[in-house]
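What you see is the complex with one protein chain gone and the rest in place.
Note that the chains take the letters A, B and C in the order they are written out, and that residue 1 is the start of every chain.
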Amino acid sequence: MAMVCLSDFEAYAKKYLPKIAWDYFAAGADDCNTRDENILAYKRIHFRPRMLRDVSMMDIRTKILGTEISFPVGIAPTGFHQLAWPDGEKSTARAAKAMNTCYIASTYSTCTLEEISAAAPSGLRWFQLYIHRNRATSQQLVQRAEALGFQALVLTADVPYTGKRRDDIRNGFRLPPHMKLKNLEQDFEVCKMSLLDPSVTWNDIYWLQSLTHLPIIIKGILTKEDAELAVRHGVRGIIVSNHGGRQLDEGPATIDALVEVVEAVQGRVEVYLDGGIRKGSDVLKALALGAKCVFIGRPALWGLAYKGEEGLQDVLRILQDEFRLSMALAGCASVSEIGRHLVQVSKL
Amino acid sequence: MAMVCLSDFEAYAKKYLPKIAWDYFAAGADDCNTRDENILAYKRIHFRPRMLRDVSMMDIRTKILGTEISFPVGIAPTGFHQLAWPDGEKSTARAAKAMNTCYIASTYSTCTLEEISAAAPSGLRWFQLYIHRNRATSQQLVQRAEALGFQALVLTADVPYTGKRRDDIRNGFRLPPHMKLKNLEQDFEVCKMSLLDPSVTWNDIYWLQSLTHLPIIIKGILTKEDAELAVRHGVRGIIVSNHGGRQLDEGPATIDALVEVVEAVQGRVEVYLDGGIRKGSDVLKALALGAKCVFIGRPALWGLAYKGEEGLQDVLRILQDEFRLSMALAGCASVSEIGRHLVQVSKL
Amino acid sequence: MAMVCLSDFEAYAKKYLPKIAWDYFAAGADDCNTRDENILAYKRIHFRPRMLRDVSMMDIRTKILGTEISFPVGIAPTGFHQLAWPDGEKSTARAAKAMNTCYIASTYSTCTLEEISAAAPSGLRWFQLYIHRNRATSQQLVQRAEALGFQALVLTADVPYTGKRRDDIRNGFRLPPHMKLKNLEQDFEVCKMSLLDPSVTWNDIYWLQSLTHLPIIIKGILTKEDAELAVRHGVRGIIVSNHGGRQLDEGPATIDALVEVVEAVQGRVEVYLDGGIRKGSDVLKALALGAKCVFIGRPALWGLAYKGEEGLQDVLRILQDEFRLSMALAGCASVSEIGRHLVQVSKL
Partner (left out) sequence: MAMVCLSDFEAYAKKYLPKIAWDYFAAGADDCNTRDENILAYKRIHFRPRMLRDVSMMDIRTKILGTEISFPVGIAPTGFHQLAWPDGEKSTARAAKAMNTCYIASTYSTCTLEEISAAAPSGLRWFQLYIHRNRATSQQLVQRAEALGFQALVLTADVPYTGKRRDDIRNGFRLPPHMKLKNLEQDFEVCKMSLLDPSVTWNDIYWLQSLTHLPIIIKGILTKEDAELAVRHGVRGIIVSNHGGRQLDEGPATIDALVEVVEAVQGRVEVYLDGGIRKGSDVLKALALGAKCVFIGRPALWGLAYKGEEGLQDVLRILQDEFRLSMALAGCASVSEIGRHLVQVSKL
């Protein structure tokens, strides 16, 4: 089977992963409308491609928080990579480094931060965290991450409670006994129920800043009001995200929310996006609408499920090639030429 | 089979109810467009969820006409509960009381008002009525309901004649011989044909007010003009309803009509809604658009069909959990924080 | 099989008519988009029903060109009724008279005008005509119709050439040898190819007026510009029609064009509509948007196919009952209460 586009990896993963793992990765909240809208929303955005521009020398590099990456696609934080591939997050880290892009490691990793760091020592890594009821847990994680060379903290803001994912309930999803949330030394079920703190507010950003010199990025913002609050509280970046449609169903698709957030932020901090990226042209659309970089969640897991770090590199390489080609066909030779003029957005 | 969401109860009821009963409950008028639009219309409403608000203490209680209920979902008036479960409306009353919410008993009940009252003595009950050709019938019903502690009268305004439900005609729907419209001591066929008075007008509200001290709520309003008339005639509440799409096909979905009615009413009376509620997030949308409370019709019948009062409690509990979670994920810790800002409505 | 709604007659006709006849009646031009849009367009029109209006005495009668009919639905001109039922147009005439409504007999009838008149002597009949290359043919038809008591002439304006109906071409459609275009004493193939005059212009209306005292109605108007021309040329009525989607594919649905035409005409002449009427509520929508009366084409043929004049009466009676019920449920007790306020039209 030729692996030509990301859907091929999706089909592979669906076929070969245990159903319970596939369902967990695929799950959306409730009716999965937002999960699906994340993808469909791109169809309402049309390019306005320009012709006869010199695109012989293509430069698709960009910088995020000042660090150069090979193209504007990183790995979003997702949990439990060992469900997809035995080496788990170690493979993810190696693939990201090999492709010279950013990997946001999840608190819910099945490898320790130390293992992840060791797997790809000089790779660009950010660390995703929650604020735990036991603030000491969060504090230790932050300090471990900083010590290990993670270069930013990504605070997930959209999980005061876990979204209702029907298939996981039906399947009685839980991790196999040999997998652990190694960074928490806890069972996942325990974590889900009792560790995350639903009383977190914007002031906790200040507390987090007091613990670390790392820049803080907030993930899960969908409105201009929250974007404004994020900027005012000193975050350095915003990831427009609806958690892959796994939290509140029937909020906006991320590409739709991006427009609102970018307009509110007015360039004061970097804005990223995850959710629904399936083709290089999706990346181009997100950048045209103001994203500095996008992150892939499920496609990274499909790549791991296919062939571990090699599979994930395949996924990234396909996206890279597609992105470069889309840029060229739209008339842009470098990322700096991408702008709002490149797309027309149809109203919902 | 795990009962995870309301669709599971629907599937159960469709499988286990006699076809003629399922068809009767499921029926919509004509092409069933309005019945289906009631549900589809929610997909055009998107949340604007807010993050990092303290949602550790969730309060989902509300009050309707001054009485507290555990969450803003009550039981809409529907007929013939014995078609779904042997104990019929007695089970419905018990479940509503157990869940501390409001049950609107239908004139077309297969238990007497006395039986319903006795089943759940201190429960919050309202009584739904029609105005009959023989006004004495209506008067007696009103007075019985008042004497039995029903706390409001719900006048159904949208049945001058019965809507055309094709499946019921094909099936030759009628009640099994052992079921009766016990409150009318009549056969259903007789009632449908000859008892309801199509000459009723707004002035009959005054007549009704002269019979009782109970507050009067009008059910079946879909326009601002009628909402204004309702307020002027002294009703205490309006249920925006299209009778589950069983009367006039191709009127508005109730969630669409709600916006118009709420705007006209300007807070002078409480506005409720029924039709199309299938998830906790639907409740949240209705409240965001100005409903004080919503009522469920068919889902209550599916719950009864599943396991009588236990099944209906399951349905209510699922809605309650989903509503609470949706609120939290949207950033609201109490019902008072829900408002118009929480949603974006796409044009039809 | 219970005949509950018009779709039941359609299913019957599709099952029992010879394929070549079914295909001929069902045919639309090219991709049949307009044929189908005629029906779908009604879904974009929503009622704004009013409650608590006295609808105990329903009056659904109306007048067209001063003559009362039992309800605002007549029989549109369609050809070849013997393909549907042996007695052909004689049955149609009898059914229309029995139901006290108007029948527009087609030039392409398989019975003579004399036979049609004799079948229902005092029925309200209009005669549909084309302008033939040989003007004498038209003149004779006009004079025969006038002499036989037809009360209006309906000039079809949208057939300078016959539309391209793919199935008819594939089937090699032609009339069975025992059927004739009796009013023309011609074979249909000959007519189609050579008799109709594509050079007809608005001035021919004057010529037609010079031949007869009968009022002239023009059928096939879809724009405000043509509506204005029609009024200026002294027609007494306009039938908004796209020939059931059989002529130019991808023009407007008739219910959409109706709004434009009614607005242009400003009440100076009566405006009617055909195309897409399948339910009583469709009739109500057309009247709410300004039609004085609607005409049914294919549904009349399905009725004939089912049981001749009895079947057509069944069709008309169902539409009548549905129309009366829709009116009542929308809060209108008489046709004069129907108005623009009753509907909301979503944009295409």
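List of remarks:
To be clear about the criterion, a residue touches a chain if its C-beta (ideal position, glycine included) is under 8 Å from a C-beta of that chain, and two chains touch if they have at least 3 such contacts.
As the structure is a prediction and not an experimental result, all values here were calculated from the model.
Note on the chain not shown: across the whole complex it touches A, C. Residue in contact with the omitted chain (choice from C:D226, C:E309 or C:E322): C:D226. The chain not displayed touches chain A at residues 2, 4-5, 42-43, 45-57, 279, 281, 285, 321-322, 325-326, 328-330, 344, 346. By the touch criterion stated above, the residues of chain C touching the omitted chain are 30-31, 33, 157-158, 160-161, 163-164, 166, 169-170, 197-202, 204-205, 218, 220-223, 225-226, 229, 247-252, 348.
Following the convention adopted for this analysis, only the chains that are shown with their structure count from here on.
The touch graph of these protein chains is an open line.
The most central chain, judged by C-alpha centres against the centre of all protein C-alpha atoms, is B. Think of chain B turning onto chain C: fitted on CA atoms, that turn is 90 degrees, to the nearest 5.
Our note on geometry: chain B versus chain C, Cα centroid distance of 42 Å, whole angstroms. The distance from the centre of chain A to the centre of chain C, with each centre set as the mean of the Cα atoms, comes to 60 Å. Counting partners per residue, chain B has no residue that reaches two or more other chains.
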